[in-house]
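Quick one: the structure is below, and I'll ask about it shortly.
Just one protein chain is left out here, and the rest sit where they should.
Per-chain numbering from 1; labels A and B assigned in written order.
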Amino acid sequence: MRVVLYIARRLLFVVPQAIGISVVTFVLVRVLPGDPALVLLGTNATESSIQAVEERLGLDKPLYEQYWLYIKDVAQGDLGTSLITGNPVREDLLDRLPATLELILLGLLLSLLIGIPLGVITALSGSKGWPDRLTSPYGLFAGSIPDFWVGLILILIFYRYLDWVPAPLGQIQIGVSPPDKITGMYVVDSVLTGNWEAFKSSGSRLILPLATLVFVYTAPIVKMTRSSMDEVLNSGFVDHFEALGLSRRSIVLKALKNALPPVVTILGVLFGYLLGGAVLVEIVFSWGGAGQYAVQAIANADFAAIQGFVLIAAVFSLLTYLVVDLLYFALDPRIKY
Amino acid sequence: MAQPAVLADIEGPTPKGGLSRELAYFWYFTRQDRLFLVGLVIVGLSIFLAAFGPYIGPYGPQEIDSASGVALTGPSGDHWFGTDNVGFDVFSRVIAAPRIDLVIALASTALALAIGVPLGAFAGHFGGRPGIPSLLSEALLRVLDVLQAFPIFILALALVSATGASQGNVIAALTFLQAPVFVRLTRGAALSNESKLYVDAARCSGAPERAVAFRHVLPNSLAPALIASSVAVGQAILITAGLSFVGAGVPIPKAEWGLMISQGANQMILGKWWPSLFPGLFLGITVMGYALVGEGLRKFLDPTNRI
Partner (left out) sequence: MNGKPLLEVQGLVTEFATFDGVRRPVDGVDFVIQEGETVGLVGETGAGKTVLARSLIKHIKPPGQIVAGTVLYGGRDILQEDDRGIRAIRGKEIAWVGSNPRGALNPVQRVGDQLADVVQSHSSVKRSDAIARALGLMRMVGIPDPLRRMRAYPHELSGGMAQRVVIAMALANEPRLLMADEPTFGLDVTIQIQILDLIKDLVKRTSAAALLVTRDLAVVAHYCDTVFVMQKGKIVEKAPVREFFSGAQHPHSLALLKAAFAARGEEVA
C-alpha cells in the first residue's frame, strides 16, 4: 500500500517534467542552424520548391502551432521522418537503440559486479591497506582519461599487437547474418535463438567496447561504494555493534545495505550520461548505435532525428531516476511517501 | 563518538592562532598529503603551459618543419613524440594544447561558478518561505530538474552545433551545462546552514537579515561549490575533447587534445600510436591533477580532519 502511494505520487512529478522535456527538445531544434528545406532539396533548390517543402514540414506556421503539432505527433508515436535516411525516425531509433543499450547495460552491469566488491574491500582495509594502493590510483587514472582514448589504446594492444579480437568495425562480421530479432541486441538474441555463429561473431566484437566502458566507468562505482561504505563504517551504530562484539562479517553485511543508496544514484547518473556519452565509444568501434545516429543527425541538420533522439534519451533518463527513487524507497524505511 | 569534544579541555601544546596557523596547517597538510602536492604541481604546470605552451615547443604548433616534417614518423630525436598525419610535431602540439583546453575549462568553470553560486544561494536562502522570491527559486529548481534529464554530452553537442564550432561557443555551452551543478550544491549547503543553530542564534540576537545572509549563511555555503569546481575543470576538459573528437568542438587544425586524438584515431589500427597516445596521456594527467587538488581541498577544508 505504502509502495503504491509512493509510486503514484512520484509519477505525478513525471508529468510536468515530461512536458518540460518536450518544450526544451522543441526549442533546441528550432535554434539549430541549417535550413531543413535546403538539406532536403540540395543546392539546386528554387524559391518556390523551398516554400513548398517548408509548408509540407509545417515550418511556415507560428511556433506555438508547430509545438502543438509536434506534441500531437509525439503522442501518437510519430517522431517525424529523418531527412537523411528517409525512414521514420521511430524506425531508425528502434533499429539502433538496442545496440547502444546492449553496450551500456552490459557495461554497467559488469562495472557494478566488479566495482561494489572492490569498493567494499577498499573501505574495509582502510586508507593504508593494499586494496587502497590499487584502487585509488586506478580510480584516479580511469576517472581522468577520455573513454574514446581508452578504446583506441585497447584496439592498439588487443587488435593490432596481440590480435586477440576482430577489427573494430561494427557489431557483427560482414557476411555473418544477424540473429533473429527478439530484443535487437545481437549477443542477447543469438543466445536466445541458439545461433552460435552469430554469437561468436557479435560476442567477440563486443569485448573491446565493453572493456572500454568497464575500465572507465567502474572507477566512479568503486569510489562511491568506498566513500559510502566508509561513512557507514564510521557511523554510530557500527561503533555500537563493534562495542557489543558482533562479528566483522555480520557488521559488514549490514553496513552494505546502508551504503547502497548512493551507489544506486551514481548508477542512474552513469546510465543517463552514457545514453548520449557512449557515442564516443560507438564511433571508435563503428558501432552504429543510436548515439552515432544522433551525431550524424546533428552534423546534417536532421531536425526530426535530433529531436527524436534527444526526446527518447531524456525520457529514458527520466525513467531511470524514477527507478532510482523507487530503489531508495525500498532500501531506506525512513523515506516517507 | 564525540572525541574532539572530549579532547577540548585537556591541556596540551597551546594552539597557534589566525592566519599563521592556517598557513602552518596548510604546510603540514601538504607535506602529509603527497598527492595534493602532486596535484598542485600539475595544476601549476598546466597553467604555465596555457600561458607559454605555444611558444616554448621545438616547433610551432602548426608548423611543418621543412627538413624533418614528414607525416607519421615515429618518435625520434627530431620529434620526441613523432609527427602526426599532417607532419606537425606532436610534442609541440601537445604542450601548446593547454592554451585552448585550459582556457575553455577555466573560463567555463569560472563563469558557471559566477552564475551558479549566487543563484544557489538565492534559492537556498528564500526556498520554503512565502513570497515571490520563493516561487522564483522553486521555478528555477524545476527548470534544472528538466535540464538534468537530458544526456549532457548530446546537449553540449547540440548547443555547440547550434551556435557553431568555436572556442567561445564551447565555453558558453559548458557554462550552461555546469552552472546547474553549482546551483544545487550551493543551495543544498545554504539550506542546511539556514537550519543550523548558529544562524538561529544570529537572528535571535537581532542581526539584520542581510548580515545573516552574507556574513553567516553565504560564507559557510561556498565550500561544496569550490571543491566541486576543480572536478568541473576536469569534466570541462573531457567534454571539450569529446566534442572535438566528433568534430563539433574546436576546428581543425588547432592544437587541442581531443582533436589530436581524433586525428590519430585511424592510425591506431595501423599501429601508429603516437599521434593519439600522447595527447590522451597529457589530457589524463591534467584532469587528474585538478581532481587531486579538489580532493586535497576537500580534506583541507574539512575541520573534522584537523584533529
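Keep in mind that, in the parts below, contacts are C-beta pairs under 8 Å (C-beta built on N, C-alpha and C of every residue); 3 or more make two chains touch, one makes a residue touch a chain.
Remember, it's a predicted structure, so these values are computed and weren't measured experimentally.
Panel shows subunit A; residues 235-237, 239-248, 250, 254, 257-258, 331-334 of it touch the chain omitted from the view.
FYI, only the chains that are shown with their structure count from here on.
The geometric centre of subunit A is 24 Å away from that of subunit B, both derived from CA atoms. Listing the residues of subunit B that touch subunit A in their complex gives 1, 142-143, 145-155, 157-158, 161-162, 164, 234, 238, 241-242, 245-248, 258, 261, 264-265, 268-271, 273, 276-277, 280, 283-288, 291-292.
Within the complex, the subunit A residues that touch subunit B are 16-17, 20-21, 24, 28, 31-33, 140-141, 143-146, 148-149, 152-153, 155-156, 159-161, 167-168, 236, 239, 272-273, 275-277, 279-280, 283-284, 291, 294-295, 298-299, 306, 309-310, 313-315, 317-318, 321.
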